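Report on one structure; see the data block that follows.
Note that this complex is displayed minus one protein chain, with the remaining chains in position.
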Amino acid sequence: MSAATLRRLIVVALIALWEFLPRAGLIPELFLPSLSSTLAAGWNEAGEYGHALAVTLYEVAISMAFACGGGILLGAIVGSLPRPRILIMPMVSSLYAVPLVILYPVFTVWLGIGSESKIAFASIYGFLPTMLATAAGIQTIDPQLLLAARSMGATLSQRLVRVIIPAAIPTVLSGLRVGGALVIVGVVVSEMLISSAGIGYLISRYRTILDSPHVFAGVLLVLAMAIAFNAAIKWIERKAAIWQTGTRAGQDAAGEIAPTGLQPAT
Amino acid sequence: MQSGFAVKATRVAIVVALFAIWEILSRTGIVNPRLLPSASDTLATLGDLLQRASVRKDLVVTASEVATAFALAVPVGALIGFLIAENRYFADVAKPLLFFAFSIPKSIFLPMFILVFGVGFSQKVGFGFFSTIFIVIMSTTTAVESVKVEHLTVARSYGATPVQTAFRVYLPSMLPVLLEALRISMIFNLTGVILAEMYASRDGIGHQIATWGENFQMKQLLAGVVMIAAIAIAFNELVRWVETRCSHWRT
Amino acid sequence: MGGNTMQPLANITPLKPAGAIEVRNVGQVFKTTTQDVVALENVSLDVKPGRFVVLVGPSGCGKSTLLMMMAGLRQQTSGTITISGAPIPEPDPNRVGVVFQEASLFPWLTAEENVEFPLALRGVTKSDRRARAQDALKLVGLDGFGKRHPHELSGGMKQRVSIARGLVQDPPVLLMDEPFAALDEQTRMTMGDELLRIWAATGKTVVFVTHSLTEAVYLADEVIVMSPRPGRIVDHLQVSLPRPRTYEMLSGDAFGSLRDRIWRHIRKSA
Amino acid sequence: MGGNTMQPLANITPLKPAGAIEVRNVGQVFKTTTQDVVALENVSLDVKPGRFVVLVGPSGCGKSTLLMMMAGLRQQTSGTITISGAPIPEPDPNRVGVVFQEASLFPWLTAEENVEFPLALRGVTKSDRRARAQDALKLVGLDGFGKRHPHELSGGMKQRVSIARGLVQDPPVLLMDEPFAALDEQTRMTMGDELLRIWAATGKTVVFVTHSLTEAVYLADEVIVMSPRPGRIVDHLQVSLPRPRTYEMLSGDAFGSLRDRIWRHIRKSA
Partner (left out) sequence: ADTVRIGLPTKTYWPTTIAETAVRQKLFEKEGIKAELTIYRGGAETFEAMAAGAADVILDATSLVSAGRKKGVNSKVLANAAMGYYGWQLMTLSKSTLGVNDLKGKKVAITSAGSGSDLLALWTQQDKKIEFTRVPVGGGGLVPNLLAGNVDAAVVYSPLSFQISKSGEARTILDFSKEVPPNLAAGWIALDKYVQDKPQLVQKTLNALYGALMFMRANKDASVKLITELYEIPAEIAALEYENTIMKLETDGSMDGPKITEQLQLALDMAKAGGMKDLGPAAEIISTQFKPVPTKF
């Protein structure tokens, strides 16, 4: 049996269990409603979920732009300048060790309970891995490539656009993959904690009134977002980085997460 | 060495500056001190908290949960990670699923852990384990893949047994990556346990922090956050220190 | 790559003919945190246009450093260097082309795009660029491989692309720093013949760095031997073997004695 | 590393003298998911004890595969291989030592610990181990460098450590797969002389793989030339140049004609 087949079988089995376990009464519906009742609940309130999804997607998109844009920019700066790197990287890595969630309630005070606080929180959440990966990517660029470009008379900006960025793409993408996943988690978790809109809000709201089918309908939407994001990154990887096929590092970047630059998803 | 000292001094200066800004913001009322008690007040509260027997007991509880979850997650995760790294088929099956599991907010599953373990030590350890294992698996895989084929061939050519290969080639080769993995796993582990404590618990420092938060006891809350941050950073630095010691042979 | 499809020389008024290299009392000192490293000391050297000059010497003697200065990639601490009669304060691909090891190709570009790279930097139009890259690729015998990425090419082919990239702007001088070091000996030999063919066809001045003494004598008009750090020129040999060079010459006495002479310098310094 | 400090040969009853290698009709087929790759076909070969045999052939012809089978690291698909008269179903460091490229040293161990590694695997006591590692390091000329880590050694020094590791159990046979490939030509020449000195001092049978034809002729008693895949033996040359080999011989006619003969085989197959 091919690996992909087995993997699909596992997924199908999990889905079947999701339907069967609650139906058979092996797990109370409060904790896990059957898949069908979850889907039905989602369908019945499709309008509400659609609206919440729009809010969440908006927040995810903006946070993604901040986290990824900022992460790439700062990572590029820190990665290419040795002084700030020595100074900042260990501090960033330490900061990273702090479970940030505890601070979220204080966070809302500064930025309000609207989208801003979610965006800020998720941006910071996704920013660190992207930045760390980019810095690592820039740092490991073969100096030979930069030398070659210089010998052909490339200016600083030409070197940036034509050498540094393309050379860093594989590492940056693997950073984005993690950073993006964390942005989604960050938005949803902060919506769950304090908010009045979005998927996370719906999950929380339905949870406190014990309406588990609606809770899991929200969870399903989060899963769908994660899957879609993953597919998008894969697509970009294929488009942007054909050249890395053939190198071991290249193959790894396609399916792998660099362990550096991860943060606990809550 | 001198520049090393300069760097350390600058880092300390940055941290001191941050605390100073915090102090000023709060003291001058630029930020409502009810919402952000001053740094000095927070540190004083921290000192006060550390005097309390109950807080110390909470710290011990959390520490034992963290240690247990870690001691369970690391070997189990390492074993699975090893299988994935060494077996192409297993890797093809498991990797996408693992990545997916990684990108789900784990807190959704907190009630499940109460369902299975009740409330107490095992539930918190269970959730800590669950939050840690994925990252252990993924980083072990990377660590195993960092072992050079040449080194394995050398060991084989000198008739090394599997156990000898494991301890004399795999382990030292993987050590730098593995330490890095341990460091990150510990971050996940700590977050997991604290989250479980915040959600439902009788004791533990996470439980205390959540309570302080719920009751708007800002000084205690911030002191707790500073305490957790200090512990996390201390652990982080410790492992990084071991890392540089252990990989002195790396150029 | 006939001169006709190529851009004319940069607008400099050469005191010397295009392709002449003049190195006068050049020194290079690297300042590091701990100490100053004198990499090169009082190096003087004249290369006439169209000559094939090979630089040899023990590792760390400053060969790459000297080449970098000739390429305008690094400035000497003392002395002067002129290329085609003018100093070279910064890289000028119209005067000097540089060829590195195969690893210096951009892996995300195709062979053809790699060769076009220096032209793209100067804003040469797409079609013009493509045409000139085709010419250069044809010259190095890679007709039809333009669409491949470096990882789809063998070591020797990658090195040809690298050479084509150095040649595409038709500079009168070509600097090559151990271009064949990453190739196995057999490919290396073939590439040597190939390089001589290209050199003969284009009439460039070539400065070539290698660790292989056989390769040095086989390729060179002149071999320059350098001493360990601080790098100085300890010998300058004229290789008067006839051209085209053939594999059989390797076993000849003339060849052997030249190589022995170099080897003695190197051995002495090791 | 006198024989006296070394362990006696493994307890086999040799039909042939220690150090003899016999390869009979050996084939190797790699089964991959897409197709079967015939790497070697019907290879037969006799190496008498104490001989220095060099294997050359185009890339991918199966040289490494053949060596792996002699080392017991891979089993042939057909045919038989005996070392010192007995088959070698698994690696046996008392009969066969293997020397890889410098990159195969364990970077986390010091030079001395690297050399001790094979002994440590067999539980030799610390002091005994240390003494034998010292002998082996002295033999390769690295007295006093035992406490350094590989990254603190030059390429040539690393390769010496690698050789010492292969020699430390005093096996009658030493297999070397392109041991000098990562070294520059000058270090390579010096290492070649060094290897011949060690070989002369210990009297081992050596099978040596290289891409350098000069190196092949310079080192060998016999050169075995292989064809491209499926690998077969296409020539077996006796090199009757006197020993010790000197650098001057490289320019001699005898040397040249041997190298030419090999080159023609290789060129034909390329």
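Chains here go by letter, A, B, C and D, matching the order in which they are written, and residues are numbered from 1 within each.
By definition in this document, a residue touches a chain if its C-beta (ideal position, glycine included) is under 8 Å from a C-beta of that chain, and two chains touch if they have at least 3 such contacts.
Everything quoted here is computed from the prediction, not taken from an experiment.
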Left-out chain, listing which of the shown chains it touches: A, B
Which residue of B:S26, B:T153, B:S201 or B:N236 touches the chain not shown here: B:S201
Option from A:G50, A:G69 or A:G112 whose C-beta touches the chain left out: A:G112
Residues of chain A (touch criterion as defined above) contacting the omitted chain: 25, 28-31, 33, 105-106, 108-110, 112-113, 193-196, 201, 204-212
Missing-chain contacts mapped onto chain B: 32, 34-35, 111, 114-115, 118-120, 123, 198-202, 207, 210-211, 213-218, 220-221
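The rule is simple: only the chains that are shown with their structure count from here on.
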Chain-contact steps, minimal, separating chain D from chain C: 1
Far-end chain from chain B, centres as C-alpha averages: C
For chain B paired with chain D, centre-to-centre distance based on mean C-alpha positions, whole Å: 48
Those chain pairs that satisfy the touch definition: A-B, A-C, B-D, C-D
Chain D residues touching chain B - in the complex, by the definition given at the top: 71-73, 90-93, 96, 98, 100-101, 103-104, 106-109, 117-118, 120-122, 149-151
Complex contacts: residues of chain D adjacent to chain C: 58-59, 181, 184-186, 189-190, 211-214, 247-248, 250-253, 255-257, 259-260, 263, 266, 270
Residues of chain B defined as touching chain D within the complex: 148, 150-151, 153-161, 164, 168-169, 172-173, 175, 248-251
